[in-house]
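One structure is given here, and the rest of the page talks about it.
The excerpt is restricted to a subset of chains, each kept in its original location.
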Amino acid sequence: MLKPLGDRVIVKVEEQEEETVGGIVLASNAKEKPQTGKVIALGEGALADDGKRIPLSVKEGQVVMFDKYAGSEVKYEGENYLIMHEKDIMAIVE
Amino acid sequence: MLKPLGDRVIVKVEEQEEETVGGIVLASNAKEKPQTGKVIALGEGALADDGKRIPLSVKEGQVVMFDKYAGSEVKYEGENYLIMHEKDIMAIVE
Amino acid sequence: MLKPLGDRVIVKVEEQEEETVGGIVLASNAKEKPQTGKVIALGEGALADDGKRIPLSVKEGQVVMFDKYAGSEVKYEGENYLIMHEKDIMAIVE
Amino acid sequence: MLKPLGDRVIVKVEEQEEETVGGIVLASNAKEKPQTGKVIALGEGALADDGKRIPLSVKEGQVVMFDKYAGSEVKYEGENYLIMHEKDIMAIVE
């Protein structure tokens, strides 16, 4: 099992279909589209100035939306995940 | 439904007509024009040092003005939105 | 009506005559000249660490001096304004 | 009258003679020479975290020394001044 440290979250990225017109992949526009994924594991939260942990806002199993370039790719037991800081998560998809 | 995290706001951008003279699009000047849009959803607010949430100043349904390059574009159920931090909102249009 | 957020101020820029010699516009020197304008609207002030608002120092109707490149241009009901942070205002012209 | 905001100071720059040898202006060396000027007006001081003003250290009428590139040039009633932050003042000339 992978246990993220601090305010980090492990996310299983959802496959994203490329937008195509008649099979031709459209050039992405200047603003990159965010991606979505499912939260798999959570850290204990960032350390506050008084030494306490600030609990994270997201929960395991939630689908979250994040910037295309957020996080670091990790491979664990044959699966690919992203480890990112919670602040890189923009929204929860409910 | 999309639920923004922290001090983020989801905005539905209003279409902006290009300034034209006799149908010719005018070159924008050096200072980019801001855009307007309607607030669709709000986060719980940024985390203060003492672990409390600082409530946002804008409210759902308000029309807000923001910098042209503020936020990240997201597509949700066929509609385009912007997710931005509240600090990127310059003014409320009342 | 436009209501600025936080420590922002809306200013109506005063027209500035270009310095000319015999009708020829003089090249500006390395240090850009600041501009002046009238304060039209004020935000509630920046958020202090304890969640209170820090009231602004300028008042509506005052003429203020600011850096040439301060603020963002906005157009509202046919008029041009600048929205800037109060810290970009250098002095009040009394 | 010009009233500076916050920790800003208005200074009337003293004319600085160029160093010359037989009328030839000497190339300045790598470290720029600071300038001097008289303090004309003071802001109320920077805002502390608790919302109080921190009074400035310089006083009106003092001659101060500052970096050649400090401040912004302003023209007011035909006179040129510099508006700078107090932290850009290096020393008082007594």
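Going by the order they are written in, the chains are A, B, C and D; count residues from 1 in each one.
Heads up, the rule we're going with is that a residue touches a chain if its C-beta (ideal position, glycine included) is under 8 Å from a C-beta of that chain, and two chains touch if they have at least 3 such contacts.
Note that the structure is a prediction, hence the values are computed from the model and not measured.
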* Structure fact -> Chains shown: 4; total copies of the one sequence in the complete assembly of this file come to 7
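Methods note: only the chains that are shown with their structure count from here on.
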* Structure fact -> Note: chain D sits from chain C at a C-alpha centroid distance in Å of 22
* Would you mind pulling out the distance in Å between where the CA atoms of chain A average out and where those of chain D do? => 50
* Which parts of chain D, given as residue numbers and ranges, touch two or more other chains? -> none
* Asked: So in the complex, which bits of chain A are touching chain B?
  -> 29, 31-34, 48-49, 52, 54, 57-58, 65, 67, 86-87, 89-94
* Complex contact set, residues of chain C against chain B -> 1-6, 8, 10, 41, 44, 47, 49, 51, 72-76, 83
